Structure formats: structure tokens, C-alpha cells
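This is the structure I want to talk about, given as C-alpha cells.
Shown here: the complex without one of its protein chains, the others still in place.
Chains here go by letter, A and B, matching the order in which they are written, and residues are numbered from 1 within each.
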Amino acid sequence: MQVFLQTLIGGLSLGAIYALVAMGFSLVYRTMGLVNFAHADVLMIGAYAASTFYMSTKLPFAVAMALAIAVTGLIGLVIERVLRPLENKDFTLMLIGTIGFGMVLQAVAVLIWGATGRAVSSPVGGAPLEFAGLRVRTYDLVVLAIAAVAVVLLAGFLQRTKLGAAMQAVAMDHEAATAVGIHVGRSNAIAFAIGAGLAALAGGLVGPLLYVNATMGGAIGIKGFAAAMLGGCGNIPGAIVGGFAIGILDSFAAGHFQGYSELVVFLVFTVAIMIRPTGIFGEMTVSRA
Amino acid sequence: MPGEDEKAETLTVEDLSVHYGGVCAVRSIGFSVAPGQSVGIIGANGAGKTSTLKALMGLVPRSGGRIRFGGTDLTKVKARDVVRHGIGYVPEGRHVFPGLSVEKNLMLGAYARSWRDGGTGEALAEVYDLFPVLKEMRSRLAGALSGGQQQMLAVGRALMSRPRLILLDEPSMGLSPKLVEDILAVLVRLREEGLSLLLVEQNAKLTFEATSDCVVMENGEVAMTGTSRELREDVQVRRIYLGL
């Protein structure tokens, strides 16, 4: 039981990261119908940018993170602008286009930061906390707290602001949205920028947990996508549940299958998504017809 | 619900055509809607009525013609800005935002205005006054409403922008005769409040009662025009509908 709970806790912080990735990914998927493969590499850029501002420029962790989010938000705007001619026309081509952008971002990262990668020191030190014999790293708590704040902010933005409502309206019916005066292209661009910002947040947070390098996006990104699909692409609760599901699965797979954990995670995920292609909350998403 | 700065704005359409790919859906039609006037476009399915409205809104490309609303050349206005010139649009098949609450749907109708000034709150109150059922359902998801309620919501959403002209595309579609009566009552009330109406309908009876003048379309062209009273007595209308 002790081991079980410890493994569970071990999956929580990565689960929160996957949930953040899934939220950004779903936001873009829901508003534009686009599977954004560059999302993972935007995350990697975010991780590098945050670690650079934090470690080299010696800015406080929070400021470094905010700057990284701004930088990647701009990258998101560029990607959306370049691929805009394909919007609502050919989603497969757009998907391939985002893979092209991913290749570019990886190459740029190597040119700027080199091919070796770096370790990022944790912004909060101190010994792990102990509760009833379970050890929890303080940084894991920070990650969970920041992710929770991000979820609340995003939900608040979508539920309570005019722009957030407009973005949801565009996702549901872009013609009716146009008729009430919403600029669909601008709304998509903002969705893309927020998605990229969420990726940067995930990247910045994951830096101190893992090793930062140009290809780090691969596994985290795919697991984030998997979390989004598992949750039923397109809603926040789905992304959170999916994220923690993948995080915990990850943690147990690492405990039981050691080196083969990734293989096991993807096999389990594939089987799960085949049994329920719409994901856990899939029925709740609106049709785009 | 007349706008605060009511101007004498007439919608004038001349020589308007719409092509999709190689198909000509609308062939150089013309008509006008004077301030406070209510005009109907009737005709069988596929006569080009919906394409005409979408062309006015800029939602489909127009292949020719002039569209003026007051002093504005609407052919130069982007679809998303048409609402800012005082034109509200109720799309065919309602097209509410299904995953948002009724109230959020209505507020989005006022997207082009500020949500903070008193006008939007007033408009919301007026819409709730017109459709008390929407007030009851204000926090319900729009997708969970019945067809008739969704139609009310679509009309209410268009009214939220405080338009001076409202374009309605088949508000009676798929509704029971009782609900069609309700829609008629709403249209009559809007007309009485001085709003200009352009109503596209297959339901000729509804249109004749809600409008003063009508255009009958057939195969993308204007087949007849006249006052609703004249056309109601005209046997040709039925002929056009039933293709005899």
C-alpha cells in the first residue's frame, strides 16, 4: 500500500505537466480542428527559454517563466499566421506543416543552446516533506500549485471574459460567430498563442524535473497529446483527468516495467483509445458540423 | 427596438448574383427594404433565398451587383463587420452556440458593442421581456433547448446588437404550426417596434402575415413581386411552389 501510494504521488507532478500540454493542445484542436505537432517543440523552446532567463540571466523563476511564455506565445502567432491559408481547408496538410515547424524549432534550439542539453536546478530547495511515511518533493507541490492556478486562469478566461466566450463561439460555429462580429482569424491566432503559452509553462515547469534538450519535446509532447485524446479532446476537465491518468500510468509503468515503461504506456493508451475513441468526456464535445 | 441614432437607412439590392463553383444560385436579383418596412422573400426549396441572405451578409462571395444600406456600400464591408452597420442576422437552422449558456449566446450577440455600457444590459432585458422563456433558461446550455426555443434564442441573439434591419432565414423551419404562430407574433411585434425586416421563408402564409411586401423567387431569379396582400390571392404563387 505504501509503495502504491508513493508511486501514485510520483505520477502527480508529471501528470499535471501532461495536463497543461493537453490543455494547450486541445484549445487549438477545438478552435481550429488542427492537430498541432509543433506543440511539443514549442514546449521544448519554452523549457530552454525559461531555464536561460532563470539560470543565465539570473531572473527570478516566476519572471523567467513569464518571459518564456511571452516568447513562445509569439512563436504560436507566427505558426498560425503562416498556416492560415490552409485553415478550414486541409487539416492533413496543416498537420504536416506543424511537423515542419517542429523540425525548424528543434534546429533553432540546437543552434542557440547547443546539442548537449542542460540540467536545471530546482527553484525551491529543501528536503522532501513527509506525510504519514510518504515523501513528497517540495518542487512537485510547486508544480501542482502552478498548474492548478493555470487551470483556474484558463477556465476563468474562457468562462468569464468576452474574448473567451468569443473563442468558444468560433469553435462551435464559425459562420454564426462571424455574423455576430467576431474576427475568426484573430480568435484562432489568440487560441494558438495561448496554447503555445501553456506549452511554455509546461516546459518551464518540467525543466527542473527532467533534463532539457532539443529533443525533449518528443515523449512529453506525445504523452500530452495522448492525455488530451484520453480525456476527449476539447475540454478542460478532460485534459486534467487525461493528464493525471497518463502521469500515473507512467509512474506505475516505470515502477513495474523499468526501461520498457514508455512502450507499456503507449500500448495501454492505444488499447484504451481504441475501446473508447471519443475519450472519457468525449460525448460532451460539440460537433463541428 | 429602434437604434438610438436611427437614420433613414434603406437596403437596396441591385443586380446581385451568387455563384458556387459553376452553379448560379442567384441570378441578378434586385429589391429594396425601406426603414420600418418588412419585406419577405418566398419561394420553394432551392430557389436561392438563403444564398441571397448570405450574400447580403458577405458569407458567400458575390459575383456581381450593388448592395447599399443607407450610405454604406455593403459589398465593401467584411462579413464580420456587417453587424456593426446595424444589420442583425438569424441564420437558417438557427445555429446557436450549442455548448454555451443561453445568456452567453445572447451576450455574444452584442459582441460588437461594449458589454459594460448600459445599452447591452438594456438590450438583454428587452430580449428577456420579448422571450420570457429565455430568461427562465438563461443558464441552460443552448444545445439543450428545444427547436422552438433555439429559434427564439437565435432571434434574441440578433436583436442584442440593436440592429436597425434584421435578416431572418427560415425561422419556421422544422417547427410545429403552434410554434410558427409564436414566431409570427414575434415578427409582428418587431415590425410594430419600427425595425426593418427582411424575412426569407418557405412558409408563405407566415410571410404574408408578417410582411407588407414580398418577392417570389424561382430558380435563382425574381419571379414576381408585389404587396403581400396581392400575392396572397395570386394562384401563380402556388404554381411556383408546386412546380405545376
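Following the convention adopted for this analysis, a contact is a pair of C-beta atoms (placed from the backbone, for glycine too) under 8 Å apart; a residue touches a chain by one contact, two chains touch by 3 or more.
Here, contacts and distances are computed from a predicted model.
As stated in its UniProt record, the chain not included in the shown complex is "Branched-chain amino acid ABC transporter ATP-binding protein/permease", which appears among "Stressosome protein rsbRA", "Branched-chain amino acid ABC transporter ATP-binding protein/permease", "Serine/threonine-protein kinase rsbT" or "Cytochrome c oxidase subunit 3". Here the chain not displayed is in touch, across the complete complex, with A, B.
Checked against the full complex, the candidates A:222, A:241 or A:280 give a single residue touching the omitted chain, namely A:222.
Residues 20-23, 25, 44-46, 92-93, 143, 147, 170, 172-174, 176-177, 180, 202-208, 235-239, 241-244 of subunit B touch the missing chain (whole complex, contact as defined above). For subunit A, the residues touching the chain absent from view are 35, 37, 82-83, 85-86, 90-97, 99-108, 110-111, 115, 215, 218-219, 222, 225-226, 229, 258-267, 269-270, 273-274, 277.
Basically, only the chains that are shown with their structure count from here on.
Subunit A and subunit B have Cα centroids separated by 42 Å. Across the complex, subunit A is touched by residues 57, 59, 79-84, 89, 91, 95-100, 104, 107-109, 111-112, 115, 143, 157, 161 of subunit B. Those residues of subunit A that touch subunit B in the shared complex are 162, 165-166, 168-169, 172-173, 175-184, 286.
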